[in-house]
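Every protein chain except one is present and positioned as in the full complex.
Letters are used for the chains, namely A, B and C, taken in the order the chains are written, and counting of residues starts over at 1 for each.
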Amino acid sequence: MQLGMIGLGRMGANIVRRIVKHGHTAVGYERKPHHIEELGAELGESFRGSTDLNEFVSMLDTPRVVWVMIPAGATGAVIDQLAEVLEPGDIIIDGGNSRYHEDIKRAAALKPKGIHYIDIGTSGGVFGLTRGYCLMIGGEAEQVAYLDPLLKSIAPGVEAAPRTPGRTGEPTPAEQGYLHCGPAGAGHFVKMVHNGIEYGAMAAYAEGMNILHKANYGSQQSGEFSAEETPLEHPEYYRYDIDVPEVTELWRRGSVVASWLLDLTAEALHADPNLDSFGGRVSDSGEGRWTVDAAIDTGVPAPVLSAALFARFSSRGEALYADKVLSAMRKAFGGHHELPK
Amino acid sequence: MQLGMIGLGRMGANIVRRIVKHGHTAVGYERKPHHIEELGAELGESFRGSTDLNEFVSMLDTPRVVWVMIPAGATGAVIDQLAEVLEPGDIIIDGGNSRYHEDIKRAAALKPKGIHYIDIGTSGGVFGLTRGYCLMIGGEAEQVAYLDPLLKSIAPGVEAAPRTPGRTGEPTPAEQGYLHCGPAGAGHFVKMVHNGIEYGAMAAYAEGMNILHKANYGSQQSGEFSAEETPLEHPEYYRYDIDVPEVTELWRRGSVVASWLLDLTAEALHADPNLDSFGGRVSDSGEGRWTVDAAIDTGVPAPVLSAALFARFSSRGEALYADKVLSAMRKAFGGHHELPK
Amino acid sequence: MQLGMIGLGRMGANIVRRIVKHGHTAVGYERKPHHIEELGAELGESFRGSTDLNEFVSMLDTPRVVWVMIPAGATGAVIDQLAEVLEPGDIIIDGGNSRYHEDIKRAAALKPKGIHYIDIGTSGGVFGLTRGYCLMIGGEAEQVAYLDPLLKSIAPGVEAAPRTPGRTGEPTPAEQGYLHCGPAGAGHFVKMVHNGIEYGAMAAYAEGMNILHKANYGSQQSGEFSAEETPLEHPEYYRYDIDVPEVTELWRRGSVVASWLLDLTAEALHADPNLDSFGGRVSDSGEGRWTVDAAIDTGVPAPVLSAALFARFSSRGEALYADKVLSAMRKAFGGHHELPK
Partner (left out) sequence: MQLGMIGLGRMGANIVRRIVKHGHTAVGYERKPHHIEELGAELGESFRGSTDLNEFVSMLDTPRVVWVMIPAGATGAVIDQLAEVLEPGDIIIDGGNSRYHEDIKRAAALKPKGIHYIDIGTSGGVFGLTRGYCLMIGGEAEQVAYLDPLLKSIAPGVEAAPRTPGRTGEPTPAEQGYLHCGPAGAGHFVKMVHNGIEYGAMAAYAEGMNILHKANYGSQQSGEFSAEETPLEHPEYYRYDIDVPEVTELWRRGSVVASWLLDLTAEALHADPNLDSFGGRVSDSGEGRWTVDAAIDTGVPAPVLSAALFARFSSRGEALYADKVLSAMRKAFGGHHELPK
């Protein structure tokens, strides 16, 4: 089967590599010619490409399958261009990180032209080429079924994890790492929630590791305290010098918190035990925010996911004004002065 | 009635002033003689004092009433000293910020000697002299009743707030601003929860004011975003230049969030509209921590009070290690780099 | 000055009463004739009304001032109708609980017609008639200035609270309880954040009171524990039988957490000490949600306000599915069985 890929950055190129490895062919579009040349040299006859969108479209078999894999901010404009040159029956896939609201709007806008729209939330990060990508798919069932051979080759496959006890027979698509989640937007919706969970789980590890990191606090107590600090009631309970990198390695085997995130954490801490290469300003790329928005819209309590999100905001200094307000209040009612830094 | 006061700092001296104003007399103990001299000059015959503990004790009528009003960390040692020199029937009051656990232990230790122990949580801050102190009292009912004339004169009095609709007849002690809350420790327990609530309410104002402060965020958007920042879907919704000091003044009249804390906040913001005199490192003095500890012990959900507490910890940089862990994870699975400061 | 009021429910009628008391006149529109008749009987010549929108409009002096005070869900349709019959220079005020997004859209839609749009967030609840309403106002400065006589008479007035120390001279509008916060939507934006704070402060009190309510937990411990319950390490610390209604009354005087919300809480608990008339299903009317949405959009940490919001969702059973997931996980990895109810 043939796939058209718009955007040959790391993600786009790796998806092309995976499908070619499984016997499919690809046509690529990229503004930078060297990306096309390099991929062509690597993949041989299975890959062709163009720096011209019209030429790219003309190189595709019909019905055309065009996967757009570019930054979310640029996706809308490219889809508008595609809408001008594609034909009824063609399929556009947005494999990037669009908000699912956009999917709903785009699918509705393309429908009168007979162009089908599929949204795919893609997880796997920098390891997707070798591990395969977990695909969360939204759109019409007929087109998702049509794309099945491609999707199956991009996904990790059933052997990527031990089969769940109780599951028998032919593995379902979900067991192979891809799933048609529902109509337009459902793929990005499920991916959004996936990332929301990711934020929460990451914060759980980070907070726990911070407690381990601080476990020697009782040894650092001076015994002299101002009214602005709370002395430890039991300093003897906090005299541990925990080797946090080794603990994360430890938990990888046999513990309840074993996970891929923990694997990566253990690796990162082995390479940089004191995390000296980081400043602690944690970005967020939108999905965590949108997950909490969705929770609020539907009346679902999300205290953990929101706390994780807000901790990222705070890491970037965004609580400063609120903190100054607190200090001002404390001074006003209690005459308290802030501790120097 | 006569009150012995140990510690003539701001709080101790002001309590002495309030009882003297109501016709009582006081005897003070302080290591610094000038405190005693100054208060004597101000209060005349109604006040005497000593820098010697034994002399101080000898100046008191029996049964002696000794109010200890010194930093929590020093209170235990002074009470131990008093236990040596007081007699059966005497009363020790801890009016400071001890953890209520201590009260329970001290009352039990003093009981065999016949010395009574009363704990009083005292709220009112720097305004207590004029507004009166809200008194939360723990100990034996008989001794609390005995102290009633003193307690009544320290408390704000019923006229400090409009009477609650539905309440008639002789005002209860609670309506006058003092309350026997239960046996030893009950006073500091209620005061502890009071402060826990205070943390939560303060944080509610501070977070809301931070949102107002940031309401012009849509005007500051460059339109150029990296993958590490989430662009606003609707920048047009965030183009307000809110005058936060005036808003806090506004809410003092007729709004649901009117409060004494808001009064003080409005005053602080009027004096320093940009809060330039604050760095945003917010201390905590223990009660907020102990409140959450109590919630955890008794299985009570306290998501708001704990979030307020943790925000103070974060304001002092205590999340840094956790934040670095998050950055390390993000780099590991997604190749994300931290934004520069 | 003359005010046209659409909607003569409790809020609309009380605002009319306040302006008439200050010497203004009002024209009302209501579908139910008896509302008009009753208000006419009460207010005499100062009030006229109609059940017909066109007649109502014809009864207004130009430039017409039309205050819409109806449920947020119905406001849009009424403003659309008004847009058809009003003339350039007329002023529409939305005094209800619209989301400020709507204000921005409506002001833009009305601008080409020369009709001015003012949004007013109104706080004061059932007490507004006597206390006055705190008014948060958005719109063009010229029209807000024109409306000043009306706004001043609806607001509580400077005497509603002691003047903030440091403020001198002619009281600002904020000191009188009304404030022009910015362009269209700014009034409802500030009101939204006000309610967000309200949610947080309410939750702070409620959590603290729950801890007091549970303070006798140590007396209820059976001493027999299953693996599914955590025994108290120190049951002796939780043997208090706190009179929560009296504590709320106590805190009204001299304490740091004194507030109007606390006044109302003390009143409610005096009338119903065990809160038997409540089931604990707590509604939310939107502003708390939108406040957290705004925090997320602008990257402001709001852990307290969001925790308060989510506690309301949970009070309505919305955590149930998540809780079942947790129980399923616990059974899966640890063989734990749920405790019976």
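What we mean here is this: contacts are C-beta pairs under 8 Å (C-beta built on N, C-alpha and C of every residue); 3 or more make two chains touch, one makes a residue touch a chain.
Small disclaimer: the values here were computed from a predicted structure and weren't measured.
Visitor: Any idea which chains on screen the missing one touches?
Guide: A, B, C
Visitor: Thinking of the whole complex, not just what is shown, which of B:R131, B:R289 or B:K331 touches the missing chain?
Guide: In the complete complex, the chain left out is touched by residue B:R289.
Visitor: Just to verify: which one of C:P71, C:G89, C:P149 or C:G166 makes contact with the chain not shown?
Guide: For the chain that is not drawn, the touching residue is C:P71.
Visitor: Considering the entire assembly, which residues of chain B contact the chain that has been omitted?
Guide: Interface residues of chain B facing the absent chain: 256, 289, 292-293, 295-297, 299-303, 306-307, 309-311, 313-314, 316, 318-319, 322, 333.
Visitor: Spell out, residue by residue, where the missing chain touches chain A.
Guide: These residues touch the chain not displayed: 100-101, 104, 123-125, 128, 131-134, 136, 155-158, 160-162, 164-167, 172, 174-179, 181-183, 185-186, 189-190, 193-201, 203-205, 207-208, 210-212, 214-215, 217, 232-234, 236-243, 246-247, 249-263, 266-267, 270-271, 291, 294-295, 297-305, 307-308, 310-311.
Visitor: What does the interface between chain C and the hidden chain look like in terms of residue numbers?
Guide: Residues in contact with the chain left out: 10, 71, 73, 99, 125-127, 202-203, 205-207, 209-210, 213-214, 225, 227-231, 233, 260-261, 264-265, 267-269, 272, 275, 278-286, 289, 303, 307, 311-312, 314-316, 318-336, 338-339, 341.
Heads up, the rule we're going with is that only the chains that are shown with their structure count from here on.
Visitor: As a multiple of 5 degrees, what angle does the CA superposition of chain B onto its copy chain C give?
Guide: The best-fit rotation has an angle of 180 degrees.
Visitor: Which is it for copies chain A and chain B: same residues on both faces, with over half shared, or different residues?
Guide: Mostly same residues: over half of the interface numbers shared.
Visitor: Can you give the whole-Å distance between the Cα centres of chain A and chain C?
Guide: Here chain A and chain C have centroids separated by 38 Å.
Visitor: Suppose each chain is reduced to the average of its Cα coordinates; what separation in Å results between chain B and chain C?
Guide: 29
Visitor: Enumerate the residues of chain A that touch no fewer than two other chains.
Guide: Correct list: 289, 303, 307, 311, 314, 316, 318-319, 322, 333.
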